[in-house]
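Sharing a structure with you now.
Of the protein chains in this complex, all but one are displayed in their positions.
Entry: subunit A
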Amino acid sequence: MSVIVLVEHTGGVIKKKNFEAVQYASQIAKKAGTTVTALVLGTVTETEMEGLGQYGAQKVLHIADARLDEFHARAYSSALVAAAEKETAKIIVTLHDIGGRMVAPRVAVQLKAGLVAGALSYPDTEKGFVIKKAVFSGKAFAYVNILSDTKVIMLMPNTFPATKQEGKAVVERLDISFSEKDFVVKVKSVNKVTGEVSLADAELVVSGGRGMKGPENWGILEDLAKELGAATACSRPVADSHWRPHHEHVGQTGGTVRPNLYIAVGISGAIQHLAGVNGSKTIVVINKDPEAPFFKAANYGVVGDAMEVLPRLTAAVRKFKEQHK
């Protein structure tokens, strides 16, 4: 018996959030008196896989099938089920991200396993197998008990920091025969926005609302984002007016972000917007209207005109970086 964790990678590079998942799984395994096996799919170097040992994985199962270099939800699910069976794993961990969300629920029904989507805590085994998650778009938390023998946990990224330690995982090759059904969905084209920080993964986000007055003023917001190494986002009216692309829209009907720092510039803070950002660890609100409801949800507030405050903040960040080189 072991704990198994799915580790995705981008072109052979394993990201920080995957380390978080490995470490999370290893903590659970330690408590259960067992070990962690990471499942890696597609083309990745031996060194990259061995490195998962630094986050607590004792073993890596590697399915090297090059078809898995592309994301195929069904093939990934089949692989995870096969790996779980091989390791007689009763606990399966993925991330609550795009990939994890397309794979884990399928694995759960196949294994008749209870699942927690967006786990925010380690399982509490005092009264069962109880995990905390956010509900009602962050307006409450629920403590969910998994009743089945096999358990699937989808960990919310950016919940537990990953800290590197000494360690090297043993890589073992796993060969499974996929069915044709596993590759029915064909990837026709991939269009990645390069050169920008991806919003879903961003630790810092600078977001603009109608208070920015028009798309021509976004330069000063982008300057701040660049200085911070932050992703840019926007409110719904901004996306609907085509000032910014739709994928930047965060809020109830757009995307959800959970960065360490969310800087909202000229966004009033409608409840629909808050639903998409209230998982942020720290919120800074810049708005010239002191009555803007967003101030109630913020940690830090600046009452002032965005056009004046933004360049000043960018300069302050630049100065800070110089001092802390």
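Here is the rule we go by: a contact is a pair of C-beta atoms (placed from the backbone, for glycine too) under 8 Å apart; a residue touches a chain by one contact, two chains touch by 3 or more; residues count from 1.
Assume contacts and distances are computed from a predicted model.
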item: Listed names "Electron transfer flavoprotein subunit beta", "ABC transporter substrate-binding protein", "Probable oxidoreductase protein" or "Acyl-CoA dehydrogenase", with the criterion being the UniProt name of the chain not displayed; value: "Electron transfer flavoprotein subunit beta"
item: Among A:V3, A:I92, A:V116 or A:A225, residue touching the chain not depicted; value: A:V116
item: Contact with the hidden chain (one of A:A79, A:A108 or A:V171); value: A:A108
item: Where the unshown chain meets subunit A, residue by residue; value: 10, 71, 73-74, 77, 97-99, 101-110, 112-118, 127-128, 130, 132-148, 181, 184-193, 196, 198, 200-201, 203-204, 228, 246-247, 249, 252-254, 260-261, 271-272, 275, 278, 281-282, 284-285, 295-305, 308-309, 312-313, 315-317, 319-320
